[in-house]
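A single protein chain has been omitted; all remaining protein chains appear in their positions.
Labels run A and B following the written order; every chain starts at residue 1.
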Amino acid sequence: MPEPGGTNGAVRIGVYICHCGTNIAGVVDVGHLADFASRLSGVVVARDYKYMCSDPGQELIKQDIAEHKLNRIVVAACSPTLHEPTFRRATEQGGINPFFFQMVNIREHNSWVHTDRAAATVKGEDLLRAAVRRVRLHKPLEPREVPINADVLVVGGGIAGIHAALTLANAGKHVYLVEREPTIGGHMAQFDKTFPTLDCAACILTPKMTAVKMHPNITMWTLAEVTQVDGYVGNYEVTVRRKPRYIIEDLCVGCLECIEACVYKQGKVDDEFNVGLGKRKPIYISFPQAVPQLVVIDPDTCVEFKSGKCKKTCVEACGDRLAIDFKQTEKMETLKVGTIVLATGFKTFDPARIPYYGYGTYPNVYTAMEVERLVNASGPTAGEVILRDGRKPKSVGIIHCVGSRDEHTNKYCSRVCCMYSLKLAHLIKEKTEAEVYSCYIDMRAPGKAFEEFYNRIAEEGVRFVRGKVADIYPAGNGDGQLIMQVEDTLLSMVRKIPVDMIVLSIGLEAQADAQDVRRLFNITCSGGDFFMERHPKLAPVNTFTDGVFLAGCCQGPKDIPDTVAQAGAAAAEAMALIDAGKIELEPNTAHIIEETCSGCKTCVPLCPYQAISFLAEKKKSEINEVLCKGCGTCVAACPSGSIEQNLFEDGEIFEEIKGVLNYA
Amino acid sequence: MPDTFEPKIVAFFCNWCTYLAADLAGTSRMKYAPNIRVIRLMCSGRVDPQFIFDAFAKGADGVLLGGCHPGDCHYQEGNYKTLRRFHLLKRVLADMGIEEERFRLEWISAAEGDKVRSVVNDMVEKVRALGPRMPTLPQPMHAREVAVS
Partner (left out) sequence: MSGKPKVAFYWCASCGGCEEAVVDLHEAVLDVVAAVDIVFWPVALDFKRSDVAAMADGSITACFLNGAIRTSEQEEMAELMRRKSQVLIAFGSCSHTGGIPGLANLYNRESILQSSYGNALSTVNPEGTRPQEQTKVPEGTVVLPHFGPSVKTLAQTVDVDYYLPGCPPPVKLIVGAVTALLEGKLPPKGSVLAPNMALCDECPRKDTKPDKLLLKEFKRPHQVLIDAEKCLLEQGLLCLGPATRSGCGAACMSGNMPCTGCLGPTDGVKDYGAKVLSALASIGEANEEPQAAALMQGIVDPSGTFYRYSLPASLLHRRVGGNGGAKS
């Protein structure tokens, strides 16, 4: 067994240059790099190979370690974020400490971003030289192992959160489901029917909502928000603010008589669930099948809260159930969980940002979400399509891609709008027999039975106009109609179509507070403020923060089947961690060299995790390795050079600098 | 044909934001100048000012620091330290005759692959215009020409 050591014993380095098919070899001269590496000091073996991450590639490393008594490995390939663990494992299986390994990124940072072959190869030389110089100084390290708390936190009670919670609960894990609205269900509860089957959304959703409520392994908190997250994978400590409902949960039976009895004879407050189309009272329930089946009092509009002098007819109606409690206060709770699934959903694009579509100006311009509520039997118009002026539309224009696929608003496609537009076209036609014009750029129907659904809707007589609507303005014909002006690109003419009603197919966006939420959980956002996945292809539910997973539209626009699939995947990832029972953390922590620490305390206030403390008896500072997350800030700050960071020692970085600059 | 000066820029990128952004630039196949050499650190707060001086001393024509946007540091506060150190470093480097464009701090989030491209391309051109950074290491005084009056 070769002796692992820094400067004791000769360093024997194996260098492997990956072709990655033609991904790297197409631009970088990998053969030359292998030859170049073989001539670097300390390098005993240097090879190039088609796919280093494959089994034979990894076998090469293991065999060479044995045959050539290697004690250091360098692999030049893709980004370390992809395969550093792979090659560390191969190194370890070859018999040496896995941290005697260094990876060089010659794909994402080289072959994929440069076109000049010669320059890319020189860059490869510099990066290789740096890695070879650095790896000589690597020390044998042991990863820290931490246990995984078996409980899970699911943030968000929409279909994604519900499915993830049920999957985990059925597997025997205890789940905390935290939802900030008074009911779970999310946006799906607002839909009428779902494409392409035209299943009633509430019918397929409410059984799952009930299952959540009834499940012994799920603790469901509504009107609750996460305010703080401390700790690390396997050992998160989460603070949740539970806002007061002003209803005692165990006593309310959901009879809704208090709402009937409220001093407000009619609803006066904009109803959030009905997207402002209806009105509610200060005491209300979001929708009849809300889970939990409890009313809630809105303190901003309730007379009792505002003046203290209400007759409180609600209390009277509640009678001896005594379920109303105006004195309820918020409660802060602390949860200890091992993993977290974020399922915080989406918000819809605000079409007021596109003024020429007339939303908010012309009363008969609706968003798709508003139309969902119109056609829904439990909505503000009892399922009838009735315009704001009381009429039933005889002609309807549906405008696709509102806010999506547009440089001025959101560049991405929101993925669901074509399908829901077809659905709404069908529902509107069914209820009103109106002439429906659907103005689209492309018809995106990629899912199972989606194309067939499109054909069906076309056969039902919906008119499809291929063109992006340029303007909406009053027809001025005394009928209250609007003109939808659109270039019909298939007919090569501009059409001015008079319609009674406009439906804007608004796109999906990340929630307004996405940045705040992601800071809370220490993850990143990608374009459009959607939460960022670890890898767009291979790790769509993981984040770069171990133990935090994503499910549903918070990660990117998607429909219900994809959301449910992703929620199941997130649950599986969480389960994998929990069932493994422990996880290894990167040993890149810092430690103070006691012999040279002067007790100057410069480092102590620098750590946001309070990992550094001053020991009064020794008059020196000390770092708690368990709390240290390995940022290295204290290392850079120590004025006497008395703090060292594993894997990122000063000496190792100085060698890299000399290497990239080809300094003797 | 005259050789164009190819500057060499040493970049210190933080693992969670800028390094990922550079990876994203790669997966998106964005193209940028090959003059940059990235050294990966966990946090921009790990960047010891000694690294910056050492890079210049050992031949770098420019040094680029990349970190998370203020408020978004993966480790909460590391980039604030980087920012304060940067303010002092700028002034000391100016005193040492190193032009402002040679030392740059950029906040680049993991989603901003195109910012990596535009920053690198911009910096390479600016440093190219300045020419190579002249070495300043101590020299012996022998073997010099003695001026005769």
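What we mean here is this: a residue touches a chain if its C-beta (ideal position, glycine included) is under 8 Å from a C-beta of that chain, and two chains touch if they have at least 3 such contacts.
Just so it is clear, the structure is predicted and the values come from calculations on it, not from any experiment.
**Student:** Please work out which displayed chains the absent chain touches and list them by label.
**Tutor:** In the entire complex, chains touched by the missing one are A, B.
**Student:** Consider the whole complex, including the chain that is not shown, and state which of B:12, B:32 or B:56 touches that chain.
**Tutor:** B:56
**Student:** Out of A:148, A:385, A:638 or A:660, which is the one that touches the chain we can't see?
**Tutor:** A:638
**Student:** Using the touch rule from the top, list residues of chain B that touch the missing partner.
**Tutor:** 48-50, 52-54, 56-57, 70, 77, 80-81, 83-85, 87-89, 91-92, 94-98, 133-142, 144, 146-149
**Student:** Touching the absent chain: which residues on chain A qualify?
**Tutor:** Counting only chain A, the missing chain is touched by 593, 595-596, 598-602, 604-606, 613-614, 619, 633, 636-642, 650, 654.
By our rule, only the chains that are shown with their structure count from here on.
**Student:** Can you tell me which positions in chain B touch chain A when the two form their complex?
**Tutor:** Against chain A, the touching part of chain B is residues 6, 8, 10, 16-17, 19-20, 22-23, 25-27, 29-32, 34-35, 37-43, 45-51, 54-55, 58-60, 71-72, 74-78, 81, 85, 109-111, 117.
**Student:** Considering the complex alone, what residue numbers of chain A touch chain B?
**Tutor:** Within the complex, chain A touches chain B at residues 79-81, 105, 107-110, 112-116, 119-120, 122-123, 126-127, 130, 519, 522, 524-527, 532, 536, 544, 588, 606, 608, 629-633, 635-637, 645, 648, 650, 653-654, 656-658, 660-663.
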